[in-house]
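Take a look at the structure set out below.
For this depiction, one protein chain was excluded, whereas all remaining protein chains were kept in their positions.
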Amino acid sequence: QDKPVALKLSSWVPAQHALNPALQAWADDIKKQSNGTITSTLFPSEQLGKAFDHYDMARDGIADFSYVNPGYQPGRFPIFAATSLPFMISNAKAGSAAVDAWYRQYAPKEMKDVHFCFAFVHDPGALHSTKKVVMPADLKGMKVRPATSTIGQMVTTLGGTNVQSSAPEARDMLERGVAQAITFPWGSLNLFGIDKVVKYHMDEPLYVTPFVWVMNKDKYESMSAAQKKVIDSHCTSEWAEKVGSAWADFEIAGRAKIAAEPGHDVYKLTPAQLQAWRAAVEPVEVQWADGVKKAGGDPKQALDSLKATLAKYKSAL
Amino acid sequence: MAQTDLIALIGFLSLFALMLLRVPVGMAMGLVGITGYSMIAGVGPALKLVGLTSMRTVTDYTFGVIPMFMLMGALVSVSGVSRELFKAANSMIGHLRGGLGVATVLACGGFAAICGSSVATAATFSGVAYPEMRRFGYPQSFSTGVIAAGGTLGAMLPPSTVLAVYAILTQQDIGKLFMAGVIPGLFAMLLYVITIGIIVRVKPDWLPRGEAKPWSERLADLRHVWAPILLFIFVIGGLYGGFFTPTEAGGVGASGAFILGVLRGKLDRAKIKEALLSATRTAAAVFTVLIGALMFGYFLTITQTPQKLTEFLTSLGVGPYGVLALIMIMYIVLGCLMDAMAMIILTVPIIFPVVTHLGFDPIWFGVIIVMTVELGLIHPPVGMNVFVIKSVIPDVTFTTIFRGVLPFVATDIFRLVILIAFPIIALWLPGKMG
């Protein structure tokens, strides 16, 4: 008989966020598969610690599992940052499975302080603006609230200025003209009321924010072989896709809603225009590659592998 | 009783013991929080939590709002704005019966509109308004009482460091909380003026007339208040209109107070140094409590104390307003022990889930709780504003101050009842912010 294990799961998003029920379902399945020996309590809304600290919290045993945005600490996980390069991933569901499958070869080294469970991404965010942006040159001189530091580099590369703000402040920033464009996922655009202040939406999957779900190493080691097996069977690409999907559905619904609202211009790019964007953002990829090289990694191998895996999972752009 | 409940209970008892032995509130919370945490989650994670929480708290950009508004208040204080405000109010109405008292209330309100601290407001006017009231024969008790009460406006009218901390702890919009304090703050001023009016009616020779000045002199005195008014409109208007984030409003306000002070020749090197030092010291004291409270909060989270407290209070069957009354009584008792900031930081993480569970509006509750806590600062047997006044005016006894403050305490209780009955008084203005 395995001894009972109680896990503390930490997620920093608010209690009502679509991610939490998905994590809860994941935990419930673990409980069932382990015959009730592994129970979990989910602590949302930064109850156990701040969003920025979640990787360290899993490392230090403050949480047993934690939901991490590695992009909060630029420079710390250089290879993983490949997934946040612009125009890379086309959808969150298969994309989550692909990112997870790809990152498994690097996680033991790059995230060696924790037991890596899985990686997933949110539904691709787009560029939303107060004046129409079609070509990369249109971004020149614009003030943009970027989603990640990689997108921030893209903005700078194209001659724009970054404006940092929290998500709740973003609407005000756009309304007052402090920012003229924002990169944001579709459903959250509604959630924060930003659709009231931006009218133009470039309907291309510009970027994703990648996340990982990681475990405290000692906790994993303290479990019985049977319990470890249950955890292992819940740290898979399939589960990455399942957990990512609930959130993705919410974001996808947001796109249809905005397209249906009067006064919104939701436009696609022609293949030629998209090609122009890809060419224009190349320096961002170079910058990313430098970061990986400095950390002793092989950027070409990592990026080729990522692209191949995305193609395999039909989630490449 | 489960083992975690026992640990939580022992935690609370040790916390109070340490605080009563004058261990700084923040340090006591940190020590008990981490010790309790280590008993439940292990020593390793508990120690790591110390480094993580300390560094994250002091480098959190949103917390920057606290030292910035403190610096603005300190710069305004050393530039002599309180004296100008009082002089202007006094020359307009000081010649009326009770006029000096009303002038004190108005000047406190004006000062409160740029200074975020109730204790600082009380301290300032003990030096500025008290000698003047005494010169015209106002009794000691009334003079100190009106300053103690007027001081509480500092935390009610925006900017307010206590409201800012409440907003951060409960993840509410600082700007909205500031706006929610405006009408209740003005209402408080009105009630204080009415209270003085009643005192004048009941005891006509208690509050004699001050000096009557010619209109030319009155207008000359009034002219000086442009600087604080400009600063208020700039900072609070900018915040209301969405031109700045709260931290920016603080930083820009502090810079504005500095520029105005230098341009008007009111700031020299020594005064600038004094203001910078005072802002540093108070900010450090508040952050110490914040760090400790976060650690104590994590301890409470893993013992699930807030959930259990919510279950217990809702099971009492006294209804939401009954629970609210219990909470307010607890605050008034705590008001005998500690100052406003410490009380808010210690209790809000525990009480807030209860209050939202009962369906009360979080912004409205912020205003109610700050008012209750401020009441604790002036009601007998002990209160921070009263201590401060006594430190500036050593020859007055505590009994005298409390006697003077009693009519205003009655007013404050009346105001609390009105605000609980009509939440719209607090919520109307922030609702307009969109």
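Chains here go by letter, A and B, matching the order in which they are written, and residues are numbered from 1 within each.
As a convention for this text, a residue touches a chain if its C-beta (ideal position, glycine included) is under 8 Å from a C-beta of that chain, and two chains touch if they have at least 3 such contacts.
Throughout what follows, contacts and distances are computed from a predicted model.
Peer 1: Hey, which one's the missing chain according to UniProt: "2-keto-4-pentenoate hydratase", "NADH-quinone oxidoreductase subunit F", "TRAP transporter small permease protein" or "Imidazole glycerol phosphate synthase subunit HisH"?
Peer 2: The record names the chain that does not appear here as "TRAP transporter small permease protein".
Peer 1: Going by the contact rule already stated, which one of B:I10, B:I40, B:V225 or B:A285 would touch the omitted chain in the full complex?
Peer 2: Looking across B:I10, B:I40, B:V225 or B:A285, the contact with the absent chain belongs to B:A285.
Peer 1: For a quick check of understanding: of B:I233, B:L263 or B:C336, which residue touches the chain that isn't displayed?
Peer 2: Of all options in B:I233, B:L263 or B:C336, contact with the hidden chain holds for B:C336.
Peer 1: Tell me which residue among B:G51, B:P131 or B:P204 touches the hidden chain in the full complex.
Peer 2: B:G51
Peer 1: I'm checking contacts with the chain that's been left out. Which of B:V382, B:L406 or B:M433 qualifies?
Peer 2: For the chain that is not drawn, the touching residue is B:V382.
Peer 1: Please give every residue of chain B in contact with the chain that is not shown.
Peer 2: 18-28, 30-31, 34, 47-48, 50-52, 54-55, 58-61, 63-64, 67-68, 71, 123, 243-244, 247-248, 250-252, 254-255, 258, 273, 276-277, 279-281, 283-289, 336-339, 341-342, 382, 384, 387-388, 390-391, 394
Peer 1: If the missing chain were put back, which residues of chain A would it touch?
Peer 2: Touch with the absent chain occurs at residues 56, 73-76, 141, 143, 149, 152, 156, 161-164, 178, 291, 295.
Following the convention adopted for this analysis, only the chains that are shown with their structure count from here on.
Peer 1: Which residues of chain A touch chain B in their complex?
Peer 2: 8, 43, 45, 47-50, 52-53, 56-57, 60-62, 165, 168-169, 172, 175-176
Peer 1: Quick check on the complex: what are the chain B residues that touch chain A?
Peer 2: 41-42, 44-45, 48-49, 52-53, 56, 60, 171, 173, 241-243, 245, 298, 301-302
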